[in-house]
Structure formats: structure tokens, C-alpha cells
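One structure below.
For this view, one protein chain was removed and the others were kept in their places.
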Amino acid sequence: MTTVPSDDILLEVKDLKKHFPIHGGLLRRVVGQVKAVDGVNFYIKKGETLGLVGESGCGKSTTGRTVMRLLEPTAGEVIFDDPKLGKVNVAKLDSKQLKQVRPNMQIIFQDPFSSLDPRMTVGRIIAEPLVINNVASGQALRDRVADLLTVVGLRPEHASRYPHAFSGGQRQRIGIARALALNPKLIICDEPVSALDVSIQAQVLNLLEDLQKQFDLTYLFIAHDLSVVEHISNRVAVMYVGYLVEMASTEELYHNPKHPYTEALLAAIPKPDPRNRHRPIRLPGDVPSPANPPSGCYFHPRCRYAKDICKVERPKLRDVGNEHWAACHFAEELQLAGVPRYGKSAHAMPLPTVPPPLPNKTKSESAPAPVSGD
Amino acid sequence: MASVPTTAPESAGKKKKVEDVGQIPQWKLMVRRFRQSRLSVAGGIVLICMYIIVILAEFIAPNDYQKIEADYQYARPSEITFAAGWPGIYAQQAILDKENFTWTVETDYSTVYPINFFVEGHSYKILGLFESNIHLFGVQAPAKLYFWGADGQGRDIFARVLKGGQVSMSVGLVGVTMVIVLGSIIGTASGYFGGMIDNLMQRTIELIQSFPTLPLWLALAAALPREMPVVQRYFFITLVLALVDWTGLARQVRGKVMAYRSADYTAAALAAGGSHLRIILTHMLPNALSHIIVVAALAIPGVILGETALSFLGLGMLPPAVSWGVLLRDAQQVQVIMLYPWMLTPGIAVVLAVLCFNLLADGLRDAVDPYG
Partner (left out) sequence: MSVAQQPSSSAIPTSAPESAAPEEDIVLEVQDLHVYFYTQIGVVRALNGVSFKIPRGKVLGIVGESGCGKSQTSLATMQLIPRPGKVESGKILFREFNNQEPIDLLTLERNSDEMRNIRGDNISMIFQEPMTSLNPCYTVGDQIKEAIILHQGVDKEEAHTRAVDILRKVGMPNPERIAISYPHQLSGGMRQRAMIAMALSCTPTLLIADEPTTALDVTTEAQILELMRDLQREIGMSIMFITHNLGVVAQMCDEVAVMYLGRIVEWASVDDIFYNPKHPYTILLLRSIPRLGSEEHIRLESIKGSVPDPYTRVPGCPFHPRCPSFMPGLCDVEEPPETTVDGNARHTVRCHLYT
């Protein structure tokens, strides 16, 4: 589908589908399908971050897990450029080949509590991928774990502790260390900061950015917070009811959206600026159920621009120029409002700065600072 | 490896605190929580004592549990006296009532026979291994020491309750071991793989659970040939009891495993290329273990009561083997209980054992799941 040279592409997902059967009746026969992911197409270039946004239940997490083959895809291809095997279709690999490819794709989870086995020490948790793949053992294993802990900003002696002794942000760091253990090429970040407080969220986002530079990582960053996605992504894809509605560079997507749903999403973000209060675009009705989606374009019952064709024909995701993909019949015609551009000089709201300590008030110069680092 | 990008050091106060709790494994935290419930700890201690006593039954009991003493039919529990400054008993004698032609046992208060420790008596083997003829207590002949009286054939009830405990209290453990093996394997498989396997197992469990327990036990036990050797019979009876009880555990384990299966650490292990067997062994079972132990502890009283009930009805263990149920069978008639209430002592043993197991299991459950 792409116009990008295929050498630059690390992962390409073609028409990926994941349907969950609905069982009913006494004999638990299949009475329907939840089309959690229904024909998703996207690609990720080497070294970039693709943000995948959407509201809850839109299938973004399922997409991430299906790409990893943690869920078996119903249909479609997942072409991954493995450093050893070359381009392989992950969706079709047998278990032996899959085991070879998996170290190169790792995942970071949302819930910092359920992602760490409470019965294992942090050291064992981080060592698990290394042990499974027979990468290291004995002292080498312990050294590698200590290295990984340092890389994510924890201390090597944390290895002997159990997860319950750590805060949410630290647990997320442990999860990141585990994902890094096998030197992956691609990391799928499944809402990695959604469960964290704002200040901790910033720590983890900064860490992810640093690690990307340091280890040349490629991220698929799944999130529902559009500000976070804008901050971290090079390109962004928007999902609605199991389908990609728009994909473009972050710049393009936020300032020049081509899909009415993206426009509504962007307008809904509560802006942290009291002088810029706004009324959101009213989306009538609710997000349709993926078990029983509407006809034609899934967004048409809520779309204020919908015309007759939208009720009948489902628009394909197509390149409307400049690597900007949109699944709307009127992508070229519609003039949609994005986020206003704040220039560097004309930033709407100045960032406040923390005042320095007042030297005349500091009473004991010799007292050590209570914390170090950062 | 490279430098630290962002560090998240904690305040000094927190560091100290973490060092304190951070390195304690979860199971130790559970043990700590368990220790807080005194009643459960007491239950556990009583149980440990009971098991030690039961294992050393022949050593502790002064008399042979099988020996028939025609002279001591329904002998009363020996009266313990401190007349000699040392605990002792009076001898009992069977006297023929010449008018009614019945034997009655009467106490002869003329002589005190002191209770001695570590006396020689009949020989026995502990656990079938160590042969000895030393007993913890004993009195000199012709007196006989009956702590809890004698039954209709003059056999020592104290010795019989201890000996019967070997069967009754071990049946719980052996039965529950079978429950654990069956329940965990089936429950884990059902919860982990789901789909058809799960469907099949769950329907089977529902079917087994829908049978009324007692008639099922009765039917299965009645199918065992009566001339079967004692050890074999014992094994089959526990199997019969376990066959019904594993379903509950399997359900619990299934529920737990399903939860762990959907936890992200399982996904992480899969993503690292871990095999299903490895994940089951390193993530599913260790996490479910505490629940398995609790459910097992809760199941033991049921098995003990089951064995007692079966034996009481004459379908479990059969004489000459002794178990608490077999002993209680002798106390079936109201007349016997009215005249010789000490025949009910095996019942007290059953109540004590079941009560202690329930207390223990309760504490374990609270320790494993503080919010449950």
C-alpha cells in the first residue's frame, strides 16, 4: 500500500483482522463475531514512532497484540523485517520460526500491576526473556539484569526485591527493562503511561525517548491521550471501531486532519489553558458496537458531513497526498479544523519556570541534597 | 551499558522502608498475615500435636488396641488418684453377680497401682518400621490402665481412638493429595487452554457435582469387595472420597488460572517466546499454589467426615481395621450411650480434628486473600 521504499519499513500490516466469536445458547454455538480489528493497514518506518490512537474499545490494543501474535489473527498479513530472517509474515509463521522472530518484537503494558508476576523478584522478571531464549546464565545473566536496571533508571540492587515494593512508575520501568532484555527492534507500547500520574508520566515518556535514541528502537505507541501521542510520535494513526480512519505525520494529522472523526477527537481534548475555553463538536449517539457496526462508513451516523454514499459504501484508507492517508469519501473536499499552531515565539501560554532557590534563605550549605539524579 | 537517562531515586525515608519489606517474598508476607490470626495458629498447633500422638499411637497407648479382655467388658475409665503422692489408679475387677448372672466391673479401692513411665509391654512397630515394646505409660498387673474406658469386648478405647486416628486423620491428607493432583491438573488445563477442553471439563464437573454426594459414595464403596485387604481398601476409600471433592478445587484453580492467563506478565512471557508448559510451571501454578493449599485445607474436614460417615454406615473401613467411624459404629445404640458414655470419645476426636482444620483453613484463606 505504501509509497515508501520497502527497505525503510520495519513493520507493515496489511488488512489485519481479528474477530472474536460470540457464543450463545446451550451448546455455545457461534452466534456472531466481534470485529475488534477489521481490516487494518499501516506501516512503521525504521526508527520512528507510530502513534495509534482511538477511544476505548476501538481495537487499538487488540491490534498491538495481534501484531505480536499474542492473539491469533483472523486474516491479514504482518510483514516484519527481521534482522536475520529478512521480511517474514509473522501472521503465518510456525511456532519454531515465531520463537526466532519474537525477541525482535517486544511489548510494554499499560497496567503496571498485572504486568509483573508478584511471586518473582524483579531480577527474575527481567531475566525471564533471557532465560527462555538461552541468551545468558549465571554471572552473565546477573550482569545483564544489572545493566538493564541501570538503563531504565533503577539500581542494580533492586533486582532482589519484589514488585510490591515499587511504585507505579518504577514498575513501568521494570516492564521496560524486560522488554529491552532481548535487544528488540520494535517495541509495542500498549498505553504505557495511561495508569500513571502526570509527573511520573513525563518521566516514563522521557525514558522511552532516550531509549529510542540510544538503542535505535522503533515504537508502535498505543494510547488514548492525544496530547501524549502528539508529543512522542512521528506519525499518528487514528482508529475507530476496528478500522483505521486516518494516518499521517503528527504535524499533518494534528493541524490538518482529513477525517471528521479526527477533527472531533482533536476538538474534544480539554486544553490546559483557561483563556482558551471551547465548545466540543457534539457527536450524536454512542460509539457503535464492533459486534454490530453500522453500514457503509462506520462513522456516518455520528458524522456531521455525512452524505448518502457514506451510508452505503465503506471508504478505503487511501493516500490523499504527502503520505497522508484517510478513509473518508470526502477527504479532499472537507475543510476540517485541527489544532491551532502555536509558533515558538507566539506560544499561546508561556511555560512557567521554577524559581531558583534563594541563597540567603539556605541555612546549612553543607547539608546534602536529599535526592540526586535527573 | 550506558548512563542513566532518568533516575527516580526515593527519599531517604522510603529507601529504608523498602529495604525492610521489598525483599520479602509474597509467601512470607502471607505467613506473617497468617500468624496474626491466633485462633488459626492454635488450630494448627493442636493439629500438629494430634498427628504426633496418632503416629506414636502404640507407644503412647498402654494397651494393645486389639486385645480382647473378657474381664473388662465396658470397663469404666480408670479413676486417677494422687493418694500415693504420685498419680496412680485402682484396679478394676470383674465380678459375677450371682443373682442376675451378669458380669459387672467393680473398682477395688484397696490398693493403688502407680502409673509408671516407659514401661515394657506388648511389642509393636511404629509406622511399621521401628520395633519396640516400651510404652509411655503403664501400671503393674493385675491392674489395667483404661484412660477412656473399654468397649464391649474389653478393648482399650484410648488405644483404639489413637489407632483409629491413624486412618481417620491420614485419610484426610491422602484424600486431599489426590484432590490436589486431580483438581490442579484438570483446573489448570481447563483455565489455561479454554475453548473445547474447558467446555468439556466444566460439563463433566457439573455432572459429578450434580450427584448427591452420600449416595454416590455409598454406591462406590458398596462396589468394593468386602474381603479386600485393609491397606487396599483404605486406598480405595480415599479414592472414592477424592473423586467427588476434586471438582470444587478444579473450579477454583480454573478461575484463578484464567485470571493469571489474562494477566500481562503471561503475555510478556509469551512474547519472549516462552512455551505453554513453562508458563504453566513458572507463572500459573506458583501463583495458584496458595489458593490450592487453602482449598485443600478446607476440603480435609470434608474427607475426614466422609470417611467417618462411610465407616459408621459399615461401608468404609471394616473391622478389624479401626477408624473413628468404625469405633462410633459401636456407639450406635442409645442404650450403649446411656450406660457407657465413654464409647463416644471417638466422636470428640472427630469434632476436634474437623474444628481445628476449619480454623486453620480459615486463617490460611484470610492470609492468602486479605480482601476475600
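As written, the chain order gives the labels A and B, with residue 1 at the start of each chain.
Keep in mind that, in the parts below, contacts are C-beta pairs under 8 Å (C-beta built on N, C-alpha and C of every residue); 3 or more make two chains touch, one makes a residue touch a chain.
Note that the coordinates shown come from a computational prediction; the quantities given were computed from them, not determined experimentally.
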Touching residue (missing chain; options A:Leu265, A:Cys310 or A:Leu336): A:Leu265
Those residues of subunit A which, in the complete complex, touch the missing chain: 55-56, 167-170, 197-203, 205-206, 209, 224, 226-228, 230-232, 254-255, 264-265, 267-280, 282-287, 339-344, 347, 349-358, 361-365, 367-371, 373-374
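Throughout what follows, only the chains that are shown with their structure count from here on.
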Cα centroid separation between subunit A and subunit B, in whole Å? 54
How about subunit B: which of its residues touch subunit A in the complex? 1-2, 4-12, 18, 21-27, 199, 263-265, 267-274, 278, 282-283, 286-287
Touch list for subunit A against partner subunit B, complex: 28, 65, 68, 70, 98-99, 102-103, 105-107, 109-111, 114-119, 121, 125, 128-129, 132-133, 147-148, 150-151, 153-154, 160-162, 164-166, 169-170, 173, 175, 178-179, 181-182, 203, 206-207, 210-211, 214, 370-374
